[in-house]
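Inspection log for the structure reproduced underneath, given as structure tokens.
This part shows chain A:
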Amino acid sequence: MAERVPATVTTACAAMLRRDLLLAWRQRGDLAMPVLYAVIVTVLFPFALGPDLALLQRIAGGVVLVTVLLAMLLALDAMFASDIEDGSLEQLLLAPQPPALLLGMKILAHWLTTALPLIVIAPVLAGMLHLPTAAMPALVLALLFATPLLSLLGAVLVALTAGTRRSGMLLALMLLPLCVPVVIFAAGAVAAAQQGLPWLAPIAWLAAAFILTVVLAPLACAAALRIALDS
Partner candidate 1 sequence: MSSLHEFLSMGGYGAYVWPAYALFFAILIADSLAPGLRRRRILRELRARLARHAARTVRAAEPPSSPSSP
Partner candidate 2 sequence: MSTWIPLWMHKLASPPTFYRVAGAIRPWALALALLLGAIGLYGGLVLAPPDYQQGDAYRIIFIHVPSAWMSMFIYAVMGVAGFVALIWRLKLAEVVAMQSAPIGAAFTAITLASGSLWGKPMWGTWWTWDARLTSELVLLFLYLGVIGLYHAFEDRRQGARAASFLAIIGVINVPIVHFSVVWWNTLHQGSTVNVFGHSKMAWDMLWPLLVVTLATKFYYAASLCARARTDLLDLEGGKDWVRKIADAEARP
């Protein structure tokens, strides 16, 4: 049985990434959704709190961080849901490739399609809440490290819930303890920048955590998936 296209790890990863990006593109309406969601949540705050400029400025960094995080959480839920439903996940596990790698590609695609647009829009949201321009670089940098961290940690948890039918909210619950430190460091950086203090230290912590996670999370993800799917 001669193979024309042999199944190498590279082709498999490429196929995985291409498929997920293609699916995202097919439903490109959905691509804009986390962004719009974040915009609207941000807009709601002035309505709920009253148009007090100093107050809004004070909470701008924190609100944008929390909002971005929630928007990502919403999208995370859908990461494996449709794959489980239509049997694609089973097919994925039957492929002659390390599942951890394939899942890593899924996470990458997910980050590219949800977090990246959010990072791009974040300064605009922060501007709407009057965050000083000086704090913007800190905000963007913090998000650049915090969002992939959440994607990776989230993926491990999503993998754990793979065999179940009610991942959505459960996921939020499980992810919370893991995002608390991320939020603290990210918010710390933004707050420091806003007060004109040096803000690179918390970002460096985030970066270190990110590097550690990028190595460990796909492995943990594969282990979790194996536990969750083998009965």
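Regarding candidate selection, all candidates are chains of the complex that A comes from, given by their letters.
Definition applied: a residue touches a chain if its C-beta (ideal position, glycine included) is under 8 Å from a C-beta of that chain, and two chains touch if they have at least 3 such contacts; residues count from 1.
Bear in mind the structure is a predicted one, so any value in this text is a computation, not a measurement.
K.L.:
Tell me which of 1 or 2 touches chain A in this complex.
P.N.:
The candidate that touches chain A in this complex is 2.
K.L.:
Residue numbers of chain A touching candidate 2 in their complex, please.
P.N.:
Of all residues in chain A, those touching candidate 2 are 156-157, 160-161, 163-167, 170, 173-174, 176-177, 180, 220, 223-224, 227-228, 230-231.
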